[in-house]
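Here the complex is missing a single protein chain, while all its other protein chains stay put.
Which chain is which? They are A, B and C, in the order written, and residues in each are numbered from 1.
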Amino acid sequence: MMDGARPVRLLWFAWLRERLGCGEEELTLPGDVTTVATLVAHLAARGPVYAEALAARMQVRCAVNQEFATPETAVHPGDEVAFFPPVTGG
Amino acid sequence: MMDGARPVRLLWFAWLRERLGCGEEELTLPGDVTTVATLVAHLAARGPVYAEALAARMQVRCAVNQEFATPETAVHPGDEVAFFPPVTGG
Amino acid sequence: MAGEARVADVPLRVRVQEADFDPGAELTALTAGRTDVGGIGCFVGTVRDAAGGRALAALILEHYPAMTQRALEDIAREAVRRWDLQGVTVIHRVGRMAPGARIVLVAATAAHRAAALEATAFLIDWLKTRAPFWKKEEFADGGAQWVAARADDDTAAARWE
Partner (left out) sequence: MAGEARVADVPLRVRVQEADFDPGAELTALTAGRTDVGGIGCFVGTVRDAAGGRALAALILEHYPAMTQRALEDIAREAVRRWDLQGVTVIHRVGRMAPGARIVLVAATAAHRAAALEATAFLIDWLKTRAPFWKKEEFADGGAQWVAARADDDTAAARWE
């Protein structure tokens, strides 16, 4: 696709934001990253801080384009992908 | 008892009050009226309007001294006895 | 069942009145001066403009004055026995009310929302079957009738028995 070079927008919330020291970043997707699961594997390979934060799979949720996502959810260039802990509002 | 001659206060509410044309009256208890059940029988003997109103037993509730009563509840001289339909507040 | 000492410590606001009430003021009063409340549950009942397909002109609320206050206090206290509440408010109006008017407010505060919400449902369910109020509907066509007790109100109240 022509927009293959468009980055995804990555968002981190709550303790993930604090632990990774980043709330928002842009990332150009490698060609083998097509789903939430492959994106998580790619991010975990950044280093131990990411690996540990993302390893707690039960404690990390994901939304793609502001909708709750599963590991199988597709990720495309230009998407907004957010990672966050289980919600605690109300 | 010295207060054997003290009347009971009878109260009628809602459609019972309207049908009987009376909201409040005093009644000196005959000697054989000692419970709600015997009071109801006594009042039903007043005439067909009372008999019919009180015959609808599922539709008439009673309180003695402002507490919900059963047919077995005792009635004493000086008590306040109220008859009313099932409640419909709220 | 909680001890009666704890029950006696929970403030109950119970009122029967002709005047309208202010739900916002009542909710504020339940939390005024305290910071241990986690949630407030509330239900406000209002007069509908029709019943059985007939347009309603007014609703008349009759009650048994000598009994009503005590009956409502008993219901409020029973809620406090059953749930760990921090305060309960029950207000019921009597007299003549127009469509849209508020009739009743029940509210409960608790550290945790489940207690506040369950107690709120309990308060209105028990009030509907245990407090001496009777509704008479006056219709726009000139007719009038006493409201019959509803079987589903008994069913709702029976949930709590």
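Please note the rule applied: contacts are C-beta pairs under 8 Å (C-beta built on N, C-alpha and C of every residue); 3 or more make two chains touch, one makes a residue touch a chain.
Remember, it's a predicted structure, so these values are computed and weren't measured experimentally.
All shown chains touched by the missing chain in the whole complex, by label: A, C. Shown as candidates are C:Ala116, C:Ala131 or C:Val147; the residue that touches the absent chain is C:Ala116. Residue-level contact of chain A with the missing chain is found at 11, 13-15, 63, 66-68, 80, 82, 84-90.
Take chain C: the residues that touch the chain left off the picture are 22-25, 27-28, 31, 34-50, 99-100, 111, 113-114, 116-117, 120-121, 124, 152, 156.
Just so it is clear, only the chains that are shown with their structure count from here on.
Computed from the mean C-alpha positions, the centre of chain B lies at a distance of 27 Å from the centre of chain C. The distance from the centre of chain A to the centre of chain B, with each centre set as the mean of the Cα atoms, comes to 74 Å. Multi-chain contact residues, meaning those touching two or more other chains, do not occur anywhere in chain C.
Shown for chain A are the residues in touch with two or more other chains, of which there are none.
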